[in-house]
Each structure stands twice: as structure tokens, then as C-alpha cells.
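Below is the structure I would like to discuss, written out as C-alpha cells.
Missing here: one protein chain of the complex. Every other protein chain is in place.
Should a chain be cited, it is by its letter among A, B and C, assigned in written order, with residues numbered from 1 in that chain.
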């Protein structure tokens, strides 16, 4: 279930998290979830989705879905089709796949109608406030300059976390996740202390020598 | 001044509103503003901006500015440069130039810092609510399916106007303009009655046989 | 095999050609291919790809692949991953998914390296000539104004077909397919007579009451 507190691992298109590696990695993360009894979800690419979904019992999200219905759309997938494939939720507006505001609104509204959970990524507190008005299930705030880096948002920009939570709460009480540079249980613990309901991570897990251990370390911060 | 109630005329890239025609049209609209004593502003393309700005004393907006600072950006213009050229305000996120939410936030924040007024276009009540959280100077809601058509938003979708105003007010009290298909003083009067602070029009004026008369007709609805 | 003459059916995101319907439709087309002994290939969306590929023995293409390698790319798929999934070929630059020229070049070059066939879509003879210089396996010329319509390119724009073939041949002898509005064996026969090596179709098959019969009708024109 997409319940908080939660660790969401974005597989991106890392070679360590694509194709056969995506299935292996997903199983390691499922083990970490089972052993710890905590919530762990993963976001995979569309081509690998079915293969991964079939193999694990943790929530599997799509990293992107297009804001279209059925029809003459070449090279696109939509929410209705994602639902038929059993998707648990979707990432929307990730830093590496920014969307127009009209498309974000369409996706959040349509997903709610279809019973699909939505995590809308944002780049700062003000954008988070705007997104809160759309009432997605989660907002994941990631300062772009820290994504993929070595210093976590918890350490580098703690005030961005608290400000995001305040600004969001003023508009609508949507749970806030944070991300960017998150690598350790300490980073997670700090984020939770600041009011976050979980973290969105990528390279910290996908590139770890032992992804299961790395995930258990992150989970240790979910206090 | 960009005061309400207001008629904002988007020149788009209509031949009747570009190049020398842009200057002539701007003067007709200035006359209508002077005769009526009401607020009329115009939004022109970047190439015509200086020529039009030099010739009239009504507010001249840019139809689009890119969300970048100074630097290695080819084929872009920014707010700092627009300010040097004396811009009064900018349209952001028009239906024909939709932007990413992160870019809308950047433009609204930077424009406020520079003293440039912002009109953010939206396509429905929910998107309007999200934009309200960014606190632009105006929100201009236009149902895309009615833009350029013969039936005005006031007649075809009055409930979209009232709903937009309600949703926006709940987040932040930003003045709401409406647009799409607006052609007559009656359309404007209806919009104002529903709570709008003005209208955003284009073909209704740019393609009118007598643009000054057509503008005076719209103005008659600004009661 | 992607041999000529060929009928390529683009499933787009039509409800009749997505999810479970994609598999059923693919089987009908496979039957038509087997009965006629002619070349029929299909292009499906990324989420349905594995399911369809597993069920049929005709070539299955992807409708779009992103021009990136492995790495920090959220919501993207690439050629290396498509190859691991057993893709036979890819559509590039379809009218509903136009690409930058630098991305088209990357995809054609990388696909050649990986042994994946490429069909680059173009909108007119001149663009076809430019694409020919990149030496994809096929060029599929479709006048945008005829796509999804009732009049076929063979009838409405025969001169565009002959001109495309001439312009392409002058640069590099890449086989030319044509598409847009193709609905009957007569349309196909005409295209072949004009020098095309096959057709790219979509709604003519995906929306047919009896897709197998409709495909056999098209095939009858592959003389």
C-alpha cells in the first residue's frame, strides 16, 4: 500500500535498474520491505512495468504517463491503459520529465477518478503550494540542484523542507515527501523529523553495492 | 495602468495585429481607452514590442517571456531585458504557449521582484486554484475549446467562471479575468456580473472591421 | 521479417488496439499475414509491448523510443532496453511524436549499431530527402493533413508519392512507404504502382469491424 511513512525508489533508466536488473532490484527491495515491515514502493519504466509488477508484491508505480485519453496518439500511454496493467500509482512532473500545469491537473484528476495514486514532484516550496491545490495523494519536493548529488536535501536545505510543509499545509494538507541526494538512514530520519512523510530516492539505492542493505539503512530512519 | 476592470487585447500573431498593423491597431485601442476613460491593455509579439510601446500610452504587455536569466540562451528573451525595454506586464502560460509549472513559478516570482505585472492564463477552475497559490497579479481563465470561437465563455460556460472565482478565492484572492469567444459588450457585462474583473480578448477585436468601435462595445459591458 | 512489400499497422493508442484488445488485434493480423504469405508488422505502445510480442510471430515495433542511453532519465525508454525486450524495429518521428533532427540521427545510428530496424516518418518529399541522408531502413511519408482521414494519400496526393521517391533516390536509395488515409487494397495497389514499397496504416485497420478481412483487403493491393 502507498501508506506513509514510505520510501519510494525511482529506478529511472539506470542500467542497474532496467530490464532483468529491474526485476532483481525489485525483489531486493521487496525483501527489505518484508523484513522491516515498512512501506517501500518502486517507480519503473513502461517497458519493464509488467515484468516487475508480476514478480513483487510491493506497490509498482509508473515513472510517467501521458495526459491523453484513448485515440490517435502515437508513442504515448495513458492512465486507462496503466490501470488495465494494474498500476498502483504514478510519478508526475519529475525533474527529468517536467509537465505543463494543465497536464498535471488532468493527470491528478483522472487518476483520482480511476483509483490510481499520484505523487507530483515539485522543485521548491512555492511550486509545492500550487500543486497542493490540485490535491494529489503526495507531493515530492526535490531541489533540482541536489538531485543525483552527494549531499542530501535534509542536510543542505532543511529550511526548504519545513517551508514546503508549511506552504502546502496552508493550501491543503497533502503529505509531503522529499528527495535529492538522500543516501542514508540519517538523511531519512532528519527529513521525517522536519515533517516529511517519506523520501523519494534513486541513485542512493539503484547504484548501491547492496541495494537491500542500503534500503534497510534508509528504512532505519523512518522513525 | 493595469487596473481593474480591464479589457486586455491579445494581438497574437494575426496579420491584422502585426508589424505596421500592430501600431495602427494599438492607436485605435488607445483612442477607445481615452474616450471611455476605461482600462485597456494590449499584448504584442517581441519583434513589434518597441515600435508599439513608443506609439501609445496604454499598457503594453509581452505575450511570452522565457524563464531564463542572462547567459548562453539562443533565441530567448527574459524578464530583465523586457524591463529594460519598458514592459508593463506579461502574459504567462497562454493556451497557445503552455508552460511547465516550474517555469510559471519562476516567471511570477522574478516579475514581482522586477516590478512587472503578471497575467497567468489557465484552462479551468482547478488549474486556476493552483496558480492562485503563486499569487500572480491576475489569472485569466479561458476554456480552450471556446478560444477563437463564436460563443463566449460567459454564455457557454458561466458556471466555469463562478467556479474559478470561488476556487481561486479559497486559495488566495487574485483578480480573475476570463476569455474565449468574447465578442460583445453583453459578453463582458455577463462576465463582470459573474464576478470577473475583466476580459482577455483576441480575434473579437483584431479581426473586427472597426476595432475602435468593437472595443468601445466591449467597454460598455465594464459596468 | 521487415521485408518489402509490407503493411505496417500503427496501433496508436486506440482503445481497439490497446491492452487486451492489442493482443487480439495482433493475432488477427498475424492470421492475415500467414494466410496471405505477405509481410505484416505492427507498432504498439511500450506498456503493451511484451504482452503482444509474446503472442505473435510477426514483427512487433515500438511506436517511440527516447534518444537517450542508460542513466538518470525518468519516464524514458531507450534502444538498449528495447533490444533486451526483443524489439524488431521502431517508428521514429511519427506525425504525433515529432522529434528534433539531432535525436532522429542518434536513434537511426544507435539502432543500426544494435541491429534494430528503423522506420522514420516524414511529412513531405523534402523532409524525406533530408532523412534519406541518415540511411534509415525505411522512410514512411505521410502528409499530415490526410492522417486519420477518409481520402488516401494515393488518391489525394499521388504526386507527393512520386516526388518523395525521386528526392529520396537522389540522396540515397532508402525504401519508401507511404501512409495517411489508406483504407483499401485499391489504395495500396496505387501506392505500389507509384513506387512505394508498402504502407503505414492505423485507423483503417484498428477501427475496422473485421480487422483481419480489412488487412487481407490491403494485402491484395501488394502486387
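In this text, a contact is a pair of C-beta atoms (placed from the backbone, for glycine too) under 8 Å apart; a residue touches a chain by one contact, two chains touch by 3 or more.
Quick caveat: nothing in here was measured; it's all calculated off a predicted structure.
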item: Chains on display which the left-out chain touches in the complete complex; value: B, C
item: Identified contact with the non-displayed chain, of C:134, C:188, C:202 or C:216; value: C:134
item: Chain not shown: contacting residue from C:52, C:104 or C:192; value: C:104
item: Touching residues on chain B - with respect to the absent chain; value: 10, 12-15, 18-20, 43, 45-51, 62-64, 68, 70-78, 80-82, 84-85, 91, 94-97, 147-148, 202-203
item: Those residues of chain C which, in the complete complex, touch the missing chain; value: 93, 98-102, 104-105, 109, 122-124, 126-127, 129-134, 167, 171
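The working rule: only the chains that are shown with their structure count from here on.
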item: Chain whose Cα mean lies nearest the overall Cα mean; value: A
item: Longest centre-to-centre distance from chain C, chain (CA-based); value: B
item: Overlap residues in chain C, where contacts from two or more other chains coincide; value: none
